[in-house]
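All protein chains of the complex are present and in place, except for one that has been dropped.
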Amino acid sequence: MIPLSWYLILAAALFCVGLYGVLARRNAVALLMSLELMLNAVNINLVAFWRFQAPASTGGLMFTVVVLAVAAAEAAVGLALILSIYRQRQTVVAEDVDQMKG
Amino acid sequence: MTPDNVVWLIPLPPLIAFFIIVLFTNRNKALSHWVAIGLMGVSWLLSWGVFFRALGTAGFGAQVLQAAVAWLPFGAPSVAGTGPLSMGVLVDPLTAAMLFFVPLICLLIFVYSVGYGNFGRPVDPHDLPGQPPHRGVEPLYSRFFAFLSLFAFAMLLLVVADNLLLMFVGWEIMGLCSYLLIGFWYSRDYSDPRQITPRQAAVKAFIVTRVGDMLMLLGIAYLYAQTGTLSFRQIMYADGGAMLAKLASTPSSIVGLSAAGLIGLLLFGGTVGKSAQFPLHVWLPDAMEGPTPVSAMIHAATMVSAGVYAMLRMFPLLSAGWVSGGPLTPPMMAMAVVGTFTALFAATIAVAQNDIKKVLAYSTISQLGFMLAALGTGAYVAAAFHLVTHAFFKALLFLGSGSVIHGMEHGEQHAPSAAAHGLDPQNMLNMGGLRRRMPLTFWTFVAGGLALAGFPFITAGFWSKDEILADTWAHAPVIFVVLALAAFLTAFYTMRQISLTFLGQPRTAAAEHASENTWTMTLPLAALGFFAVAAGWAGIPEDFLGLNLAGAARFQAMVGKALLSPPEALPFNVVPLLTSLVVALGGLLAGWWVYRRFAAGETDPLALALGPVYGWLKNKYYFDELYDWAFVRPVRWLAEVVVSQWIDRGLIDGALHGIGRLGVAIGDALREYIDVPVVTGAGDRLGSGVKDVGRSARTLQTGKVQEYLLMALAMVIVAGIVLFLPILMSR
Partner (left out) sequence: MTAPQIAFLVAAVGTLGSALLVVTVRNLFHAALWLVVTLFGVAVVFALLEADFLVVAQVALYIGAIAILIIFAVMLTQNIMQTAAAQANRQWVLSAVVAVVFFLGLWLILRQLPGFSQLPAGSVPSDSLPRLGQAMVAPDQFVLPFEVASVLLVAAMVGSILVARDK
């Protein structure tokens, strides 16, 4: 059978790949995509622990569903923002949005 | 009011006059001179009252008038018979003799000063205060009388004092008055820088007499230390002179001198200064810068006589251990040597002087030398006698010279041509023929001059000088010879003076137009003239010329009793008499012969005769120059360079400046190294540091979200390492 460690490693790896994408991608939409990867890694983690620790309860699943909903909401709002910025500044490069520069 | 208490009142009226004039009547000239003359007259009447009372008292001498009060609370309890230091008055025969002539001469000079100060003439705007007046009244008229009164007080105080300290007080006040009066015309300056101004002369007089006064004070202190008292009667007369014997046998700190000897020498030092003996004679000729009444009073009749008076007063102390015919004590030896030397020394200078007052100044020095020489050989009475007669005829001569000078100034103002102005009215070479223009002055001056020269029988000076010569012939023949020579020179220069001034023809326009002065000036001359002739008759020796003149020698009789053992009269000897006749008449004749027809522009025959020696005489043997080189210059160098520059400005100011600079340096250092870098720097650097930190921290704020995220994650990693590393390692 598949030990927990495999799932955890997979989740960790997926998370770090998403992390790299968040940090390194120029395009804001690509950034959001990488963010979805990270959230998915979290989901994998949650479900893995639910399965291995308390498969009879519904808490793990519930948590995951909520994370899913939040991810959806956040993706919607984030893309709306990107669209708004795109309309205003004609750019979707995350670096170019540096008005908060000190 | 007993006679003892009247004596207290004798010095006081002039003192009161001084205060009244200074405080109240300074602006009113007439009132000032009336106050001065009036109160001086009171003093004179009281003095003569005391004098005649003393004359009338039998046995006066053993008995005296005295009264005293306790003055300073310390005496020397260890010395028996002495109590707290007292001050009081004493009239013994010597004092009585002084009281006869001192107030009289002072009063006559006060009267003379009224005329001398041109009283009655209006104030002339050209006459500046501090300058001698030419046409108007003396601008500082009242001040003159104030100072004269103060001086009279001091002299009378000295005369009636019963102890050395009070006498010294009078001595010093007289020194002060001498300074004030010599420098009376304080703003007078001369174009020739070598001619001494009145200011400088006043300082010179004060400083030179100070040397003598210092020695005298040492003597007084030593005497007090030895005896615990300063009262004359206690030291010299109590217990038949027991204290004197003790002093004469106590050795002093100088080997070979007894205490009495050392004290006597120190006290004599004071006289050398005050009576202008060699080597402290240099101040008296320059003191002639003062007005002539001052010269007459202070520097002829009274103050310089005070020196001789002090020696007369202290004679028992000075001669402690001496018996007549025996060897002289050290103070007496000093007096004899100095006096004799000075008598001849000053006489030689006097023959070469052309200023009418300077001749008289050197004459005074010489005559004082006569008195001290006499006293030094033990001739107490002769010295006192000459003191009295000299006061009269020297005052007369000075007042006469003042009259001559005034007359010359009148002549200068009335002379028609402008060439008469600007010449020195005191220079005898500018005079001549004044006997016709100023007869009263002439005859009184002749009376005084003959007295000075010792014209036989009818002048006072003859009798007193003859007495001195007789005494020295008997006791010290060497001194006799020197004094005889000095007497010859005295007669010579006196006649020279009379001839140049009054005889012959007027040599300048000023002399031609000279005129006689007012009665206030000529009356005192006449009065003094009387005494110059008559005063000597009180001292004719009893066995003069072998005649038995009973009742003569009154002076000797009275004054002789001032000593514990009155000196016995000397038997008459014809040698001194002949000598004095020869020198007096010979000198007078020589002087008349050489100078009777001295014309204007001629060289002095003496100059031709003596050649280069004349230059030495005229320049007073260059003693002023010697003192200047030896004393004045080094002291001035010391004061100006060493003390003023090096010590005062260099050391003291330098130390102070150094402290100041040190303070400033410390302040600067503190500011530079502590205040600015630390305090200000900390504050400033705090601000700029924060700014710099902010500026560098700013670079972190790129505004880019991904970079923020990266930074955050880097920190998370670091935190994770810090938190989890121990756990990881332990596994």
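Here the chain labels run A and B in written order, and each chain numbers its own residues starting at 1.
We adopt the following convention: contacts are C-beta pairs under 8 Å (C-beta built on N, C-alpha and C of every residue); 3 or more make two chains touch, one makes a residue touch a chain.
Small disclaimer: the values here were computed from a predicted structure and weren't measured.
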Chain A residues touching the omitted chain (full complex): 1-10, 12-21, 23-27, 29-30, 32-34, 36-37, 40, 43-44, 47-48, 50-56, 58-59, 61-62, 64-66, 68-77, 79-84, 86-87, 90-95
Residues of chain B in contact with the chain not shown: 704, 706-707, 710, 713-714, 717, 720-721, 724, 727-728, 731
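The definition used in the following text is that only the chains that are shown with their structure count from here on.
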Chain A and chain B, separation of their C-alpha mean positions in angstrom: 125
Partner chain A, residues of chain B touching it in the complex: 698, 700-706, 709-710, 713
Residue numbers on chain A that touch chain B, as the complex places them: 19, 22-24, 31, 94-95, 97-102
